[in-house]
Structure formats: structure tokens, C-alpha cells
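One chain of protein is taken out of this complex; the other chains stay put.
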Amino acid sequence: MLPAGLYSRSYAEDIAIVRTKTQWVVLVTSILLAVCCPLFLPKSAINVINLTICMLIATIGLQILTGYAGLISVGQAAFFAVGAYTLAILSKAGVPFLAAVLAGGLVASVVGAFFGAPSLRIKGFYLVMATLAAHYIILYAVTQFDICGGQVGLTADYPSIGSFIFDTPVKIFYLFFGLLILCTYLAKNVVRTRWGRAFVAIRDNDLAASVMGVNLWQTKLLAFATGCFFAGIGGAMYASFAGYVHPSQFTLMAGIWYLGYLIVGGLGSITGCYFGIAVIMAIKEGLTRIPLHGAAVGYVAPGTDIFFGLVIIGVLIFEPRGLYHLWEVFKSYYRLWPLAHR
Amino acid sequence: MKRRDILAIVLAITLVAVTACATPKAPDAVPEVGKGEPQRPADGVYPGYNAPLGEPSQWSYKGTIRIPHVTDMTGPAATSGVYAHAGLDDWFKYVNEYLGGVRGYKMEWNNLDSKFEPELMINAFNRFIDEGNPVIMSMIAYVMPMCAEIANKRHVPYLGLSGSVGLAILDPEAEKTRDNYHFQMSPVLASRMAICVNFVLDDWNKKGKAGKPRIGTLNMDNEGGHEAATAVRIFCEQLGADFTIHTFHPKNITDAIAQVSALKKAKVDYIITGPDLDQPLSVFGLELERQQTAEWDPKVITITDWATVYLDTLNPAFEGHYTYEYCLTWDDVDKPIIKLAHQLNEMWHPEVTERPFLYVAGVETSIVFCELYKRIIDDVGLDAVTGEKVREILESFDGFDPLGIGGALTYNRWDHQGSHSLRISQCRDGRIVPVTGMIEATPLTPEQRYRQYWLQD
Partner (left out) sequence: MELLLPAILNGICLGFIFSLGAMGLVVIYKSSGVFNMAQGMMMMMGAFIAASFALSLGMPVWLATLVGMAVMAAVGLILELLTMGPLVGQPLFAQLMATIGLLSIIRGISMMIWKTRVYTYPTNIIPIGDLFMGTFKLSASYLNGAIIAIAAGILLGLYYRYSKQGIAMRAISEDEQLAESVGIRAKTILALTWALGGVVAALSGTLFGLTGSVNYVMGDIGLLAIMPAVLLGGLDSFTGALIAGPVIGITAMITGTYLEVIAPGIVAIIPLVVMLIVMLFMPHGIFGQKRIERI
């Protein structure tokens, strides 16, 4: 929602993502803060952030697929794996890092479109289960091909551009942060195009959308391809960051957790992904720092399971629109303060 | 092959193993073990561990050493984590309260539950390295090759319980180019299988049966499982047993009918398994009992998870089968170290009557870490210690005797196995009864040091 008194006087102004001075200030400050964060954060946090960025990009893809196009997928971890494997294979063949990342995204989007093809006929819970089957089929397939390293897995090198190798967590952070901004910009724009609006139309009512001239088949395939493209990018980055790709690294639970990030962050907003993943990863990392000793072992670990279940259900019941909605509420409150009309 | 021949071969192999341990060989073929006296923990750290326990003394510590410990305490591999954790904690508590810690420092574990989630494990390893810890303990890392990758890339060693050849052994080429930061306490899977096949032949001869024993395998479908399977086949061919069939299973199974039927069709006498989890093993054991007949009554030689399941359930389906372990068990009360563990348990956990093998393994791990930190403090100093230094110190372990609780530990540049021996026990009468002494493994030949050698099947 835009603040009052803002008028668009040209097309360029109308389509601008950043509209007001405040938004510019917030954007620049947050980017500056993020760029400077290696200076004041402990070293151990940087690696966590790097991993989170990889997952965040996959979450943004899922946001487009689930939040915008309304197609629920629990197979995001498998498409993530496709990207990771692509990078590991290509970097062995000497393909430069950025090209390999792009290839990871493209291969993942092809695989995604293949497994998304049933979505024209299958809906609702049936589709969820189809993507669940896709997860197991993909991860079974990678163990069967020698090129994927079978059960041994593949190593991947540190990312590099030209002869510059990103070999410390901080260097990797700057590279990943750049890619993250690029992906966010891309995603923000994708959802504002004709395709993005078609996604929203089929989410709200696909029958109605098709009556209005949206080609359902094309749009759904495209939604899967776009969503999985981001998953592939994230996966490729993850492979170069972790240094190793192995089937055991991609679990169904991870795929389900991507949906959890969306729920907590808020459906239907790219910014929401940031909130969701930041909050959950922060809690997760915080919980692993609880000292586990003696009898506590039996209770802390299951306790975190219970806690996460409660967080998801609590958000669903009390704030179904997620943290992003709270942010919006706060923004409008702040704009109207102190003369808020109740 | 006659029975006499088999006996001769077994004898010859045992002899070779014994001589291999006694005499130094060419460095790239055999680890140099036991030059002279075994290294005992120095006095001052463990004064008379069989002395009667009194009231704990009050100590003023110079500081606290917190050793990171990344293990599943939730998830499919949790059983091992939870049980071993108790052993780890108890021994440090003993060291702190009765011995004043290691060189005046209080020892503590910094436990982290990795929940079988790869993200948590990556984050944990990276975080502990970033926080400046020079060494990590992880029992679960060997199922995730990525942990070894992080350790190797960032030059911080981690110590685990077991692992494959690909993790623990550097092949002759790699030895020249890189260091290995994976350390483990027990023989590699392939060596374990060699000991099992040997045991099967012994058992077969002892029972006075004619012909060769028919051996089949059951393994989890991962790298470790395939290594174990290949090893069983290769050692069957070398040692003169009839290898019949491999069966594999995914991580979790609803039934083991297919596996047991295949083994039954092959009429196996013995089933050898490599690394596995308690869920599939329990399902397999129950199915095996169902399909057993008077004519087909195979024995399973398997990892200690089987024993854990047996102790948990006391189900007759798991009775009479064999498990292998690399250190003593709870029932070895005649050994002073186990007696001490019993006393400690009576004092701190009066409700516990039986501890599985992994508890003892946890105690052994703690003993090794005490010794490691003693050497770190003596040789390098706590402030100057780095991952590389810890690796060098670990590689200086040469026949270190962990208070008799397990085989002597030896690490060298290419061989990070630790102890090279296993003991076979039988599950019976609600206990784990040892049926052999510690059996030394056959040393690996140079071509057996390659990872690919063990991944043929």
C-alpha cells in the first residue's frame, strides 16, 4: 500500500519498485547494513548467513510457485539438489562458476517443468503428493547415474570469477549477497509482468482465469519453471558453498520447511520470504546453542520439535498473513502517527 | 578346499596379522604399530583408575575446555547419539570431580543435536571451526561426506567412531598431496568385514561342519554399505568361503521380506552386515525369525545396533546372533575400567541396570580426548593450538592404550583408523556375551587403500 499523496506523473514513476524517499532510505540503509555486517557480526554467523542466502533464493522461487501461482510443492529440496548436482558436474568440466550457476537454474527449471506437467490435471492435495513423489524419484535417480557420483557424491570447488577465488566465508558472503539482490530484483519483476499477473489469476481461480484467456497449461508450466529456476540457482550456490554434494544432504523435511518459511513470512510477497527465513533460521540456530547435558538431552531436542510445530500453528491461527503483514501494519501505523484514525 | 586347509589359511592370516603388528614393515603398506611399550596415559591424569571412589574433592580449575560434539540425538540415528552421550558425560564428570580435570582444566562437552538435518550439520561444523575450536567430536559425520569435506578444507580434524576407507585412509597418491582430517576410533568397514569373514570360518570349523560356509550380506544402500558388501565378497574369495548374494535396503523400511527371501533362496549360512541403523535391523531380524525353518537357520554377524535392539526389546528374534564391537562391553565386569564405570553408574544413575555398547564407546572417546588435551597442553599450549597442530598430535598417537577399554590407538599420516581390532559377541540370555578376544584386522594392501577398490559391488 502506498502512502497518501503520492501520484504517478509518468509511466516510469508508475512502474518503479522504489517509490518514495523513505523507501530509498530504507533500501540503501539495509543494503549498507548488510554489506557491513561481516564487520560487526561474529565470524561464525557469516557461514550461517551464507547458507541461509542459498535457501532464501530457493524460498523466493517457492514463493512465486506457491504464494503467487498457488501451486503447492514440497519438492523444492529436490529441485535444489538438481541445481547443486548441475554445478558440481559442470565445475568438474571446467565451466566458470557464474555460467554453472545459471545452468543449474536452467536444468532445475526443465526438471521442474517436467514434474510440474501433471499440475494441469492434478490439483490441491493430489498435487502436493505428486511433488512429494517427485522428491523421492529425483533423489533416487541421482544415485543411479555415475556422472552424479552415485552414493559417494561429488566435490565442488569454491566459487570463482575469472582467477579470483572466493575462499573465505566473508568473500563468499559478498558474492552471495550480490546474487541475492539480483535474484530478488528478478523475482520482484517477474511477478509484475503479464506472467506474474497470470500466476495470481490462476491462484485465485484457475477456471475463471482460463475463461479470461489465460493459457492454463503454459502458465502452470511456467510457474513451475520459474519457481524451480530459483531453486536451482540456490542449489548451485549451495553446492559451491558446502563443497560437497551427496543425496543425504537433501531431505524431504527441508522441502517442507521451505513452505514453513513462507507461512511464517507471509504468502504472496517476496519480502515476506526474508522475514520468514530470517526468523526461523535465527530461532533454529539459537536453539542449537542451548547447552545439552544429562537429562536435558531427552527433552531439549524433542522440545524444539514441539516448539516449531507450535510456531507454525500459532502463526496460522493468529496471523495467517505472516510476519510481512505485521510489517505492513506497522508501516501504515507509522505513516499515520500520531493522527491515526481508528 | 579341506577343512584342514581352511584352518591353515586362518592360522596363516592370524600369524601374518600378529607379525605385522610386531615388526615394522615398509611404510606404505602397513602402519607402524607398537614400537616397544604401549603408550599409557601419563600419571597425574589418571591416578589408579581402579582405586576405591571416595567423596569427590573440591578443585579449583584453571579454566574450562569445551569440546564441540555434533551428534544426532533426534532422528533415525539418535539411539547411538543418546547412549554414547551418557558415556561421554560420565567420564568427563569423573575426570573433573575425582582427578581435577586434565592438567587443571575442567573438561566439558559442548553438545549439539544435529537431528539428521544436513543444514544443521554444515552450520554446526562451520560454526565450531569459526569459533576457533581446534577439534570436533562427531559420531554421525561419517554418513555425511560433506562434514569430512569441511574438515579437510578448513584444516580442523574431527574424531568419529567409524568410517569407510574413502574417509579414513589416504591412497598412496593422495598421501603425497594432502592431509586427512577425518579420524576414527575403530577399523574401517572393509577391515571389519575381513574380521567377520574370518570369524565365520572359525565358527564353521568349530561346529565341525563340512564344506564351505555360504555367506550373504545385508547392507544399507549408501557408500558404507557398498564398501562393506564389496569387502565381504572379496574376503570370501580370499579366505575361502562361499559368497552368495548381496542384499541392500533403503534407510527406512516397512518390511524386509524381499531381502530375507533372497537370502533364503541363496541358502546362506551366515549374513554379514556393515553399518546400519536400528530400525531396519529390527525389522529385518523379525522377518528373519518368521522365515526361519529347521533347515534354514542362518546367523547374523552385525553391527552393535542389533545388540541395542536386543537389549531394548529382549525379543527372542534377535537372540543367538553375533555383533561386533571394537571395545569392551558393559558385562566385562572383571576388567577394572568397566568395574569403575559400574561404580560410577551406581553412584550417579542408580536406576540404570544395563548399558549398551555405545555407552562404553562414549567412555573410550572421552578417555582419548583427555589424553589428546593433555598432549595439547603439554606440547603446544591451549593458546597456540590450531587444527593442523591437533592433527599432528593425533598422528603421534602410537599404540596409545585407552585404559584397556579398547584396542590400542595408532594414527599415522595415511591411516586414521585408530584401533585395528574387533571383538565378536553373541546376544544371549539378555546380555552381550563375548565369544572371541580382540581380533586384529589384516592390514590393507596398497591397492586396497583406494576408495574405488571397495565400491565395485
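The first chain written gets the first letter, and so on, giving A and B; residue counts start at 1 in each chain.
Here, contacts are C-beta pairs under 8 Å (C-beta built on N, C-alpha and C of every residue); 3 or more make two chains touch, one makes a residue touch a chain.
Please read all numbers here as calculations on a predicted model, not as lab measurements.
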item: Listed residues A:Ala198, A:Ile263 or A:Met281, member touching the removed chain; value: A:Ile263
item: Touching the absent chain when the full complex is considered, from B:Ile253, B:Val268 or B:Ile424; value: B:Ile253
item: Omitted-chain contact residue, chosen from A:Ala99, A:Leu316 or A:Val329; value: A:Leu316
item: Touching residues (missing chain, whole complex) on subunit B; value: 74, 76, 78-79, 82, 221, 245-250, 252-255, 257-259, 261-262, 265, 278-279, 282-283, 286, 290-291, 293, 308-309, 312-313, 315, 317
item: Contacts of subunit A with the absent chain, listed as residue ranges; value: 66, 70, 72, 118, 121-126, 128-130, 132-133, 136-137, 140, 143-144, 205, 207-208, 211, 256, 259-260, 263, 267, 298-299, 301-313, 316-317, 320
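Definition applied: only the chains that are shown with their structure count from here on.
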item: For the subunit A and subunit B complex, residues of the former touching the latter; value: 42-44, 46-48, 51, 55, 143, 150-153, 155, 169, 242-246, 248-251, 253-254, 284-285, 288, 291-294, 297-298, 300-302, 304-305
item: Sites on subunit B touched by subunit A in the complex; value: 73-74, 82, 85, 89, 109-113, 115-120, 122-124, 126-128, 130-131, 143-146, 149-150, 153, 166, 221-223, 225-226, 451, 455
